[in-house]
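Below is the structure I would like to discuss, written out as structure tokens.
Only one protein chain is missing from this complex, and each of the others stays in its spot.
For chain A:
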């Protein structure tokens, strides 16, 4: 509807409950187009849930998520009220969003190249040759040009995560969700993946939301840091502000524990 005006992502009093357990409590926040936002906070504070809601892997219990002026997982009923969207509308919403997972989740039954081309061909209707040449460019970008015919099981964790990043980028998302993408990696492989993500952040206009425990990455790549606790944003600001002059006691405690 309204493109380019206002925030790209807006959480409007979003609530997520599992039974009696409230994970997100009337959460409000916005992300501007092209912004790189890091979500930090203790485990169980609801950070990952935010990404999963945006990817429509979970449904909101209450409230509305707006993406580019349209409701993400709702449709307007005839009387103007919002009701939960069906699979067809959800597939429309997902077009703008890509996600990279902590456990990579490459498809083991497909070789590296097909992992990347499957969705562009079957979802975007891209010509196979075009999808393959684009996949090769992306593999080149992530430093795995020689691995097109490898099975995911033959790659290291770091290599698998690079392929997963290429696979997400192949769908040309406007928003890229990064869910603890280095947490499952061996320590010596972390830096390479983070460098790659920094490059992508610098060289593209993709909006990024990252859940991470890598505070250096949060500092170097993001323009905004959101500190979460118990399903709410405790504090938000530039990384300089959050890391060197946090206002909240809870933020100070958390940073003291992780830095």
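The criterion applied here is as follows: a residue touches a chain if its C-beta (ideal position, glycine included) is under 8 Å from a C-beta of that chain, and two chains touch if they have at least 3 such contacts; residues count from 1.
The rule is simple: contacts and distances are computed from a predicted model.
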Complex member absent from the view - protein name from UniProt, among "Ectoine/hydroxyectoine ABC transporter permease subunit EhuC", "NADH-quinone oxidoreductase subunit B", "Cell shape-determining protein MreC" or "MaoC/PaaZ C-terminal domain-containing protein": "Ectoine/hydroxyectoine ABC transporter permease subunit EhuC"
Candidate in contact with the missing chain, chosen from A:99, A:208 or A:226: A:99
Which of A:56, A:207, A:222 or A:251 contacts the chain that the document leaves out: A:56
Selected residue (touches chain absent from view) among A:20, A:87 or A:249: A:87
Contacting the left-out chain in the complete assembly, out of A:43, A:81 or A:109: A:109
Positions on chain A contacted by the hidden chain, ascending: 55-57, 87, 91, 94-95, 97-99, 101, 103, 105-111, 118-119, 122-123, 150-154, 164, 167-168, 171
